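Yeah, one chain of the complex is gone here, protein chain that is, but the others are all in their spots.
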Amino acid sequence: MVLNIATHMDYEGQHLAEKLSHIIVVVFGVIGWIIGYVNQQFSQTIMVLGVGVLIAAIVTLPPWPMYRRKPLSWRKPRKEVTTDVSKPEKEVVVSASKPKKKNK
Amino acid sequence: MLGSMLEEFQRMNKRQFFYQVLSFGMIVSSALMIWKGLMVVTGSESPIVVVLSGSMEPAFHRGDLLFLTNPADEPIRVGEIVVFKIEGRDIPIVHRVLKVHERENGTSKFLTKGDNNRVDDRGLYAPGQLWLTPRDVVGRAKGFLPYVGMVTIMMNEYPKLKYAVLACLGLYVLIHRE
């Protein structure tokens, strides 16, 4: 079900998403640690970290458009789909010079 | 997914396969080395244990991890949390020392009790046993890490899960190529 939705990111998008998620989690972790230290409550550290994870999940898990800006420019499919016919023609030309190797 | 894994398996040649097996063995043996090394350093035959019962609540809950040491030259004192074995019981017990009596010649005996239990441990000891001696002690709790041992408890309670995880890990290490 989930897998049917387009989840594709381009390569740069993948890199960006991973970097962003790390930055968000670490920043919230550090802030949470400081808040926890000041208030002397480690539970607050965990809660702030949890908020950070939630934000990171929202920002980096779905394939937002920002991660799909640089799609790979795949080579266009060749027009002559029925190349099966043309190929043997070329082969014949080559095979004229080295017939044994190609026939293997 | 399994199909693609098997495909990858077939694509490996013998040399790669043995390389994977060796690196798998490497992981297992280094884990063993760390464990044995810890045994030497801490002096405890089981340096890390998982709390399995609630008898020390609210200090320790099920699934908490304890780090043990057992220095031979340091005598056991009251208030320490010791892990000890009782004859006829498979699972060691983690409880606190309540009484210590130490003789002139260095031999000592002591009595334990769980923080959450109403009475001392004499009822848990082997029939007729009134005291523990340092020989019964596996280690003394020096470090504490919450929740981490929950994984092993889950695995022990659902053995199928354990085998599934082991199989997955093994397969992953064998097949995964760097």
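Order of writing sets the labels: A and B. Residues in every chain begin at 1.
The rule is short, and it goes like this: contacts are C-beta pairs under 8 Å (C-beta built on N, C-alpha and C of every residue); 3 or more make two chains touch, one makes a residue touch a chain.
Just so it is clear, contacts and distances are computed from a predicted model.
Per its UniProt entry, the chain excluded from the display bears the name "Signal peptidase complex subunit 3", taken from "Transmembrane protein 231", "Signal peptidase complex subunit 3", "CSN8/PSMD8/EIF3K domain-containing protein" or "AP complex subunit sigma".
By the touch rule given at the top, the unshown chain touches A, B in the complete complex.
Screening B:G25, B:P71, B:G143 or B:G170 for touch with the missing chain picks out B:G143.
Listed for chain A, the residues touching the missing chain in the whole complex are 2-3, 5, 7-9, 14, 17-18, 21-22, 25-26, 29, 32-33, 36-37, 39-42, 45-46, 49, 53, 56-57, 60-63. On the side of chain B, the interface with the absent chain consists of residues 58-60, 77-81, 96, 98-104, 109, 115, 120, 122, 130, 141-146, using the contact rule stated above.
Everything that follows uses one rule, which is that only the chains that are shown with their structure count from here on.
Look at where the CA atoms of chain A average out and do the same for chain B: the two points lie 41 Å apart.
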